[in-house]
Structure formats: C-alpha cells, structure tokens
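Missing here: one protein chain of the complex. Every other protein chain is in place.
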Amino acid sequence: MTRMKVNDVLGSLGLGILAILVVVAIFAPQIAPYDPHHTYKRMERPSSEHLLGTNDIGNDILSEVIYGTRVSLFIAFMVSITAITIGTSLGLIAGYSGGVAEFMIMRIVDIFLTIPRLVLIIVIAAFMPRSIWNLIAVFIIFGWVMTARIVRSEVLTLRNQYYVESARMLGGSNLYILWRHILPNVIPLVVVQFIMEAGHVIVAEAGLSFLGLGDPVARSWGTTFHYAFECPTLYTSDVWMWWMLPPGLCIVATVLGFTFVGYALEERLNPKLKTVVGMEI
Amino acid sequence: MNLINKLAYYLVIILIILSINFFLPRAMPGDQLAYLIGENPDMPTRMTDEEREVLLAHYGLDKPLSEQYLDYLVGISRGDLGWSIYRSAPVLEVILVRLKWTMLLTGTSTVIYLLLGIFLGAESAWARGNKKDTWSLISILTVSSLPVFFLGILLKIFFGAELDIFPLDGAKTTCASYANPLEGVLDILHHLVLPAATLVIAHIGGTYLLMRNSMLSVLGADYILSARAKGLSERYILNRHAIKNALLPIVTMAALMVGFMITGTIFVEKVFTYPGIGLLLYDSVMCRDYPLLQGLFLIIAISVVIANFIADMTYIWLDPRVREE
Partner (left out) sequence: MRISDLKTNFPTPDGIVRAVDTIDLSIRDTETFGLIGETGCGKTVLGLTIMRLLHPAATMEGEIIYKGKNLLEASEAEMRTIRGREIAIILQNPTTSLNPVMRVGEQIAEAIRLHQGLNKKDAAAKAVEMLDAVRIPSPSQRANEYPHEFSGGMKQRVMIAMGLACNPSFIIADEPTKGLDVTIKAQIVELMKEMTERKAMLLITHDLSVARELCDRIALMYAGELVEYAPLKGIFESPLHPYTRGFLGSLPERGLVPIPGMSPSLIDFPDGCRFHPRCEHATEVCRREHPELVEFNAGHFVRCHHARS
C-alpha cells in the first residue's frame, strides 16, 4: 500500500462515519424508538422492547444515545464554526496588518497556549449553570487559538508572494486583497483546522460531561456515560455493556471519523505537519 | 529570546494566571460571597444583613476591588490560597496532602510514555516505510482517539473487575497494615499499574508520531550522510548523531504535553478514585468548593508554566544554536 492509497482509504472511511452520524443526528426523532425523556421500568436489561435496556430513571438508553448524537454533534459544529471563524479573522488581521494588532493577538495566543485549557474550562464551567449554551461559549473562548496562529503564519508567507505584491502595487484595497488573494489560499488550512477542532470538541465535551458538567437535560454521549459511571453495580454486573459501551463507542467512532478525514486532508496539504485529534484527553 | 526575556515572559504569564484566578469569580453572574461559602444556588443560605456584613468584612469583600486584588497577591505570596469551608482547612494544606499521589502518577506515566514513545518512534523511522509501519500508524491513530476516561474504564472493567488482577480503586489498600515497608511499596505499585497504564496508552501516540516524523527528516539530513561517509556504524549514527537532533521537536512538544497530561490525570484519578489533586478538583467541582477549585487551578497552571520553562531550558541545553542567543 502506498501512502496515497492509505490516505484515500482512511479519508473515505472517516467521511463515511461522519455521514452516518450526521444522518442519525438529523433524523433522530424518526430513528429513535422512544422519546428519550419518557420513563419506563428502571434498569431493564436489553430486550426486544428496549434494545439497550433502560437507565436508572427508566429512560430508553438506545433513544438517549441516538438523541445524544444530536447534542454532541451540535456542540461540536457550533463551537468549531464560530471558533474557526474568529480564529481565521484574527489570524488574517495579525498576519496581514502586523504592528500592534499582531503583537497583541499573538501574545494572547501564546498565553492561551501556555495555560492548560481544559483545566480552565472545567473551572469556568463549574461557576456556570449547566447548559449546552454555556458549554459552547466556554469552548469557543479557547477554540480559536490554534487557528489564529496557523492562519497568521500562512498569511505571512502569502503576503510576500508576487501576486499579492503586484495586487497591492496595482492599488487593490487591503480588504480586496485579503478577500480575493489571501483568503482562498488559507481556506484549505482552515478546513483542516475545522475538522481537527470538531474532533477536539467532541472529546472535550464528552470529558466535561463525564465529570458531570454537561447539560442534564440535553444529554450528550458524555452525559449518558457520566450517569452510567455513577451506577453502583457497574463492576459487579454486565450493565456497562449496554449502558456505557454504546455512548463510549459513539465518541470513539466520531473522533476516528474526524481524525481520519483530518489526517488524509492534512497529509495531502502539508505532509510535514501532523497532529493527532483527541490527544488532549 | 535570551534567558532574562524568557524568565520575564513566564513571570508575566504567572501574573496573568493569578489575575484570571482573581477576576474569574468576580466576573461570574453569581454572588461572590455565595461562591466563598460554597452555597448551592438552589438552596440559598438564609442570613440577616448583619451576618452578611460580618462575612463580607471577614473575606475583605467590603473593600474596593484594587485593594482586594492587592490583598490577594500578598496572600498568595505568603502561600495563603484561601480557606476551604467544606474541609475546614487551608486550601494549600489540602492540596499538598494530595499532591504526592498525583506526582507519583504523572511522574511515572510521563517517564514511561516519553521513553517508550521516543524509542518506538525512532525504531519505526529506522525501519521506515513498510506494511508494519502503515498498520502501526493506523493503530496509533485509533488508540489516540480513545478518550482517557473511556480507556481507563475499559482497563478497569477488564483487568480490575473481570480478571481481578489489579485493584479497582485508590492508591493503596485502605486500613492495611504491612509486615514490612517493601510490602507497602508493592501495594502502592500494584494500585499504580492501571492508572499509569491508562495515561501512558493515551499519550504515547503523539510522542511516537512526532518522533517518527522527526527521525525520518533527520535521517535524510546531509550530516547523517556525512557520518556514514566516515565509516561509522548505523547504530552509532543513530545514537550519537540522529537521536539528539530528532529529540528537539519532542522537547517543544513535551511542554505542551504536560498540560494534556494534567488534564488526563483529572479523568484517570476520577475513574480510579485515585486520591490525587485531579480527584480533588472533581470533588471541589461537585460540592462547589470554589476556594479549593481556584487554588487547584492556580497550582496546576503554575506547574504547567514551570514545565514549559524547564522544556525551554532543555531545548537550550540540547541545541547550541539557541544557546548562543
């Protein structure tokens, strides 16, 4: 197998996983057998009625996990799209304008990269009421940093290229040059960042929810996992197999999907730079 | 950047961390006093205005913000991180009791995952480009996508509950009396295996990949050709010429990894009820012990800054080109 083929296989596999998850998220009400908030008999073992049994308050676990796809992907998408937009804008400003703006932005980036971000996120989340909107807000605050740094360094190299120089010489306005000449070249990098960030958020959100900082109503996979972990008979019965394993495997599959797609894209764009999604937790 | 600049930079970072710590609760919508006494917002403590005044004065919350900030900095410099109402003890004391377990856990895991990752990465680059290489890449990517808490629970269920070869919880057997000190050490090691293994597995991927790529680019460098032209053996070239150069990016990443490691430790300690500061952080989140939570953030953030500084120093020590400046 050559490198290229491995990439294509991984990339398509990742895309396939993500496509299935998106379909499940969108059509959750049609796919899920029950309303995830409706209560039935508690702690049922898997049966033809409840394929993954029921939890400690009697919710159908399969339905909870299917709706959890919605919550987890929604958070990941909202955070990534906002954080990447902010990061790209700040990176463009820092790289293109230079001067004080660049200095300020890059110092903030340095500081954000030095402070352990998940610990600070946990501390902040602990002060706030539990809701997915608060989670999204906290993740956005810390999500733009890497993108800003990467976009800036790309802009720095682009800025000195001849076509940008000549566009400037011909009197193109700064906004025009940024929009027409620099942004299109930065977009591929930004797409990779978007995918990487989404993978990070999936893991980070699951982690926070596992610690009990998730939204107790809109239950993500991490929240389901959290309640399963709190179950007192977890180690003395098989309950983990239908209560803990499904949300756990969903998290892994999603992260793998993002990792494979991100890796394949990155390998094609910049074979030298490699990171692993989900390394943070 | 020279040494003085670096030091100044890190001092500024520490000051910023201290400030975040100070302003964070004050920027939050809730009541400052409620945070300090660990009040549950759903069940507000009933108190008279007089009692409230007394408490505010006790915490210095009646003073202007600038004065509070100054008091806070002076307190920190004296090692006063506040008072944990839940534990009726100074925050610093509570943390110090727990710190040794975390240091044992993270220290062991860091040494193992770094050494193992470097070794495997270097070997893999040395035997570059074959089927085995591709599979190891895919398995590393897969293992790296397991969230630490999921990995920990899987290990715990399998090796702890099903096979019953390692203890499920804690750092040592509770209320055990040991016949000799060696038995105590073995007991602690026995408890350490699963948490440490979780951290190692979760973190080895990054090091392995980075070392592999870094080694691959080093092996293509002219000075390696130059070394081979001298008639040196491959093993000698790997050890004396390649590794030191290939390590440079690892050192840069190691600082970043300390942050990840500490985050991972929170989850692992929670999963294995390991009595370190990670579990303490979790507990303080659960029972809204905000002074303790903030004290923990401070200690963790400052340790990470110190780790960054050590990594910078190591880099300077390894690379003579940076040492110059």
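Chains: A and B, in written order; residue numbering restarts at 1 for each.
Going forward, a residue touches a chain if its C-beta (ideal position, glycine included) is under 8 Å from a C-beta of that chain, and two chains touch if they have at least 3 such contacts.
Because the structure is a prediction, the values reported are computed rather than measured.
Here the chain not displayed is in touch, across the complete complex, with B. The residue from B:R26, B:K132 or B:K244 that touches the chain not shown here is B:K244. Per the touch definition above, the residue from B:P64, B:P181 or B:P320 contacting the chain not shown is B:P320. On the side of subunit B, touch with the chain left out of the figure occurs at residues 221-223, 225-233, 240-241, 244-245, 318-321, 324.
Everything that follows uses one rule, which is that only the chains that are shown with their structure count from here on.
We define each chain's centre as the mean of its Cα atoms; on that basis subunit A and subunit B are separated by 22 Å.
Contact residues on subunit B toward subunit A in their complex (touch as defined above): 13, 16-17, 20, 24-25, 28, 30, 35, 41, 131, 134, 137-138, 140-142, 144-150, 153-154, 156-157, 160-161, 168, 202-203, 205-206, 209-210, 213, 217, 256, 258-260, 262-264, 266-267, 270-271, 281-282, 284-286, 288, 290, 293-294, 297, 300-301, 304-305, 308. Residue ranges of subunit A in contact with subunit B, taken from their complex: 1, 6, 10, 111, 113-120, 122-124, 126-129, 199, 203, 206-207, 210-213, 225, 229, 234-236, 240, 244, 248, 251-252, 255-256, 259-260, 263, 272, 274-281.
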